[in-house]
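These notes are about the structure you will find just below.
In this view, the complex is presented without one of its protein chains, the others remaining in place.
Here is chain A:
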Amino acid sequence: MQDPDMGVKMRNQRLLITVIPHAMTGNDVIEWLIQKYNITEEEARHLGGLLVQYGYIYPLRDPRSLLLRSDDSPYRFQTPYFWTSSRWPASELDYAIYLAKKNIRKQGELVDYEKENYSILHKRINHTWDFVVMQAREQLRASKQRRKADRIVLECQEQAYWLINKPCPGAFDVLDLGPERCNVLSSRVALIEHSRRALGRNRVKSSICLESFMKYSEQYLHHDPIMSGCLPSNPWISDDTSHWTINTDMVGTPTRLRVERWSFSFMELLNDSMGRREFMIYLEKEFSAENLCFWVACEDLRHGESSKIILKVEEVYKNFLAPGAARWVNIDSKTMERTLEGIKRPHRFIMDDAQMHIYFLMKKDSYPRYLKSELYKNMLAKAIVPQETKKSVFPFMRRQRHSSPSPAMVTQATEDDGKAKGAGPTGTSSTTNSQI
């Protein structure tokens, strides 16, 4: 930005009666940012404003107000010596000398918080106070020998630096960075081992991977409320919660978009509790409902309490894996053998192999057939497409925003009824298991 040819236009600016060299107007800064980065005026003002707040540019007129004005107010670039990045944290000694100089130069020049800081420092580093005063006097003497313009510039630079590093209490502190982050030792041995493993990976060609992003975005375009809006209206914009009420778990007739989404992937069908229910009904007709029940039970095992693992593994074995079990699942002999062996020392992942086998079985076989079934087609046919809410006649009249029952209350009620815990909006419910 400071480049004499490509940088911000700099001229001599008049400050009261003194001419300050190499200064620019607020307007010039904004113009330059707009040109160079091809951004709007709003963004340029925002960015320029931040440069002032962080001390890289400072105002000559009204220096305590760290704003970038988009008029002919004069500004200068801060000298690198005083850049926040190079001289942080600020030293107490330097601050004491600065305040002493101000105090000596003109009594009453220090404002309230500066006076306070001055007396605090006086107490804290009292042992070097003679040095402080001596330094201050020396610096003042040296500056008297300079040209007036130079002296003003140096004073402004220093003042700008301290306004940022020791801001007025209550004012915005740009140097607040949050809790400290540190670095721990690195281990080359672990790095080498990791790199070796990574070399053996199977990778897929970029063209194939990237094509899938294209397809995914296209497929979900109409389901993305921010991209395509939502029907009847976005609750956050219209204050109308219809969009939520027509998409609840227990709604009688689902929306078309919702039913369509079940056909995007098996995961989408299972993630929607209504979709899962419908799929279960279909499987019952096909006499293969035990597969989904098994999958649900395995999910419950994987994500449930540690204390219930042994109990749940026993239940799963009894219901699904034991010879002659009521809902025996058909998994290949190798996986069955491995699983039965593992049950002797049960842990939460013991059913993973079997679960994955059944999952892919459903995905490859039952799921595609479900999508072609009458059950699904009927669902799709009777699914509703809500009407888009017309913009109200008086747009400035705000609708009343009603509260909704807290999920904590809903689940507490079901708990009181003696049903199993965890029957949240998408939680795996063990009640489905026992009912069928």
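Here is the rule we use: contacts are C-beta pairs under 8 Å (C-beta built on N, C-alpha and C of every residue); 3 or more make two chains touch, one makes a residue touch a chain; residues count from 1.
In this text, contacts and distances are computed from a predicted model.
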>> There's a gap in the complex where one chain should be. From "G protein subunit beta 5", "Alkylglycerone-phosphate synthase", "Retinoic acid receptor responder protein 1" or "Elongator complex protein 6", what does UniProt name that chain?
In response: "G protein subunit beta 5"
>> Going by the contact rule already stated, which one of A:C168, A:M267 or A:I281 would touch the omitted chain in the full complex?
In response: A:M267
> Among A:K115, A:H194 or A:R369, which residue is in touch with the absent chain?
Replying inline: A:H194
> For the chain left off this view, which of A:E109, A:D224 or A:D332 is in contact with it?
Replying inline: A:D224
> Taking the full complex into account, what residues of chain A touch the chain not shown?
Replying inline: 33, 36-37, 39, 42-43, 46-47, 50, 172, 176, 178-179, 181-192, 194-196, 198-199, 201, 203-214, 216-221, 223-227, 230, 234-237, 241, 243-244, 247, 266-267, 299, 302-307, 349, 352, 356, 359, 401-404, 406-412, 422, 424-428
